[in-house]
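Below is one structure; the comments refer to it alone.
A protein chain is absent from this complex, but the other protein chains hold their places.
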Amino acid sequence: MKDRFNLYRFASPVTFYPLAGALIPWFVALSVVFGLAGLYLGMLVAPTDFQQGEGYRIIFIHVPASWMSMFIYLVMAGWAAIGLAFNTRLSGMMAHALAPTGALMAFLSLWTGALWGKPMWGAWWVWDARLTSELILLFLYIGYMALTAAIDDTKRADKAGGLLLLVGVVNVPIIYFSVKWWNTLHQGSSVNLTKSSMAQTMLWGMLLMAMCFWMYSIAVALMRARTIMLERERNTDWVKAVLAENSEGAAK
Amino acid sequence: MIYWNSFSDFLAMGGYGFYVWGSFGVTALIMAIEPIVVIRNRKSTIALLKRQLRADGRAENRNAAE
Partner (left out) sequence: MLKIITSVIGRDLKLAMRRQADIVSAVFFFVIVVSLFPLGIGPEPDLLRKLAPGVLWVAALLATMLSLPRLFADDHRDGTLEQLALAPHPLGLVVTGKVIAHWLVSGLPLALIAPVLGIQFDLSTDALIVLTGAILLGTPALSGIGAIGAALTLGLRGGGVLLSLLVLPLYIPVLIFGAGAVDATVSGLGGEGHLSLLAAITFASLGFAPWASAAALKIALE
């Protein structure tokens, strides 16, 4: 009973709003710290890769961006499942707040992949299973955002978007494997990423950059979620109190 | 500790400068622009909500006066 109470307490915007507000500076700070450490290790200390030369350094943003693009989609689907099962207001807001960041991560993954592919494979784009799946993931993000933007009623938008996310999550592995299989049949364009054993510093640099991207995404998503909360709950007392406090702060 | 001999080596990235800095540049740009857009959006939303709140308050006062 007590657990239940707590869950609902944190799932309610009234408690989540100030909590998120207090946490955002920490996530920003962590993101900067991890980012600086990761860039220091990755760009300044790490030695060159004997096969790819200095071009491999794109990995320090390419891999974190790809990870985040997939991870954010999973988190959104998780929120969607909670939202559809327990009918919580917060889930839709969080999924909504995460989507643009996820789409940007997918775009960055494709962009850096293209810039990495050109010098290494000789082509900006190849129809490799991973690249193609990432492109489709970007389409899925765009579909989610287009659907929720087209529905005026926020409750329906949350639920319909959530259902789409769940359908997408079921489909992503199917799409990935079918594209992979398709790719092995068309050997002409297939590409082998050289799996050279990574030096310790490279690995640490990459993990630190991944942490930086992670903290960044949380910070931006929380900021967006706070705005969405104010917008959606504009008629409640707590939002009015927040706004009144905000005016006093500005007057000083 | 530092791998590079000179700053120009660092910029050249062994001939891959365009690709490496193209990736990092766009990433940095997006990571700078996205928070700015989010913060701006937040400020304009708060301003809008405040205006609505004040308008509601005035309407209530008028009703009370009548």
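Letters A and B mark the chains as written, and numbering starts fresh at 1 in each.
In the analysis below, a residue touches a chain if its C-beta (ideal position, glycine included) is under 8 Å from a C-beta of that chain, and two chains touch if they have at least 3 such contacts.
Because the structure is predicted, anything quoted here is derived from the model rather than measured.
For the chain that is not shown, the touched chains among those present are A, taking the whole complex.
Across A:30, A:45 or A:160, the single residue that touches the chain missing here is A:160. For the chain left out of this panel, the touching residue among A:23, A:146, A:203 or A:241 is A:146. By the touch definition given at the top, chain A reaches the unshown chain through residues 136, 139-140, 142-143, 146-147, 150-151, 155-156, 159-160, 163-164, 166-168, 170-171, 174-175, 178-179, 181-182, 185.
Everything that follows uses one rule, which is that only the chains that are shown with their structure count from here on.
With each centre defined as the average position of its C-alpha atoms, the distance from chain A to chain B rounds to 16 Å. Taken in their complex, chain A has these residues touching chain B: 43-48, 53-55, 57-58, 61-62, 65, 100-101, 104, 107-108, 111-112, 115-116, 118-119, 216, 219-220, 223-224, 226-227, 230-231, 234, 239-240, 243-244, 246-247.
In the complex of the two chains, the chain B residues touching chain A come out as 1-4, 10, 13-16, 19-20, 22-24, 26-27, 30-31, 34-35, 38-39, 41-42, 45-46, 49-50, 52-53.
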